[in-house]
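What follows is chain A.
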Amino acid sequence: MVKKIFIVIILGFFAVMLLPLAKDFTPFQELSPVAEKYVEDGPEELGSANLVTSVIVTYRGLDTLGEVAVLFIAAAGVGFFLRKEEKGDKTPKRGSSQILQSGTAFLFPLILAFGVYIFLHGHLTPGGGFQGGVVIASGMVLLLLSSASAKINENVLHLVESLSGASYVAIGILGLVLATGFLDNRFLDLGEFGTLLSAGAIPLIYSFIGLKVGAELVGIVNNMQKDQS
Partner candidate 1 sequence: MGFEPIKILYAVISLFIIFNVGMLLNGITRKIGARVGRRHGIRFYQPYIDLVKNYALRSNISHGIMFYLGPVFRLTGGIGVYLFIPVIYGSQYFSNFSFAGDMVLVLYFIFFGTLGMALGAGESGHPYSALGIGRGLAQVTAAEIPLVIAFLGIAVQYQSLSITEIVGMQQGGIMNWTMVTNPLITVVAIIAFLGSMMRSPFDVVLAPQEIPIGPPTEFHSTFLGVLQTNRAIFPMAKTVLFVNLFFGGATNWGILILKAFILYMVSVVVGTVFPRFRVDQSIRWFYKYALILGVIALIATTFMFK
Partner candidate 2 sequence: MTLITILGLVLIMIGLWGMLTQKNIIKIIIGFSIMDTGVHLIMVSIGYLKDRTAPIIDSAVDQANAVNTVVDPIPSALVLTAIVIGLAVTALMLSYAIKLYEKKGTLDINEFKELKW
């Protein structure tokens, strides 16, 4: 009890310390200079309608590569962490309900398609590689939940994961070699603003990100689920 009171007190102090962040601070009235540049020149420079996407994929592309790497590390880490040292005997899994099974059978292709749609249209509409990847992964998770016998082919998973990641890096190198810098999307034609095949390499990058994120998330879930069995 004393400990809790003590923690309340220190958290109180902590809150007081952080208070100026809320109190002495007024939100932007104008865009910040950097953002202003992105909004003004972004569409022309990069050809992406979704400005968040142009920030994510190009202006701050290294962040995104890092982000992919983080996810990749997490997936590899979870896989590494939950590795089996010796094969234990598996307890059989309980099957799932009929509703879930039928629902999955119906929804799975739709979810997959939706995911693909999201990352392909990342430069035009809200969403992008990460969001699309997560949607794809959710479909796969649904599949895993619904069927006790469903198994993810890890080889395929790894293949997708590795190749999409490597392709992303390769595109980055192309930007460096063919255009002005690493991860520059402008080595491909910018195309007509607002169409699917525009914004240079952005859709391509987002596709690889989407595949990679999807594969990684599935991998994480798969590893955790495997471990529990």
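Quick note on the criterion: a contact is a pair of C-beta atoms (placed from the backbone, for glycine too) under 8 Å apart; a residue touches a chain by one contact, two chains touch by 3 or more; residues count from 1.
Behind the choice of candidates: all candidates are chains of the complex that A comes from, given by their letters.
Please read all numbers here as calculations on a predicted model, not as lab measurements.
Between chain A and the candidates 1 or 2, touch in this complex occurs only with 2.
Partner candidate 2 is touched in their complex by these residues of chain A: 3-4, 7, 11, 14-15, 18-19, 21-23, 25-32, 34-36, 38-40, 43, 49-52, 54-56, 60, 63-64, 66-67, 70-71, 73-75, 77-78, 81-82, 124-126, 130, 193-194, 220, 223-224, 227-228.
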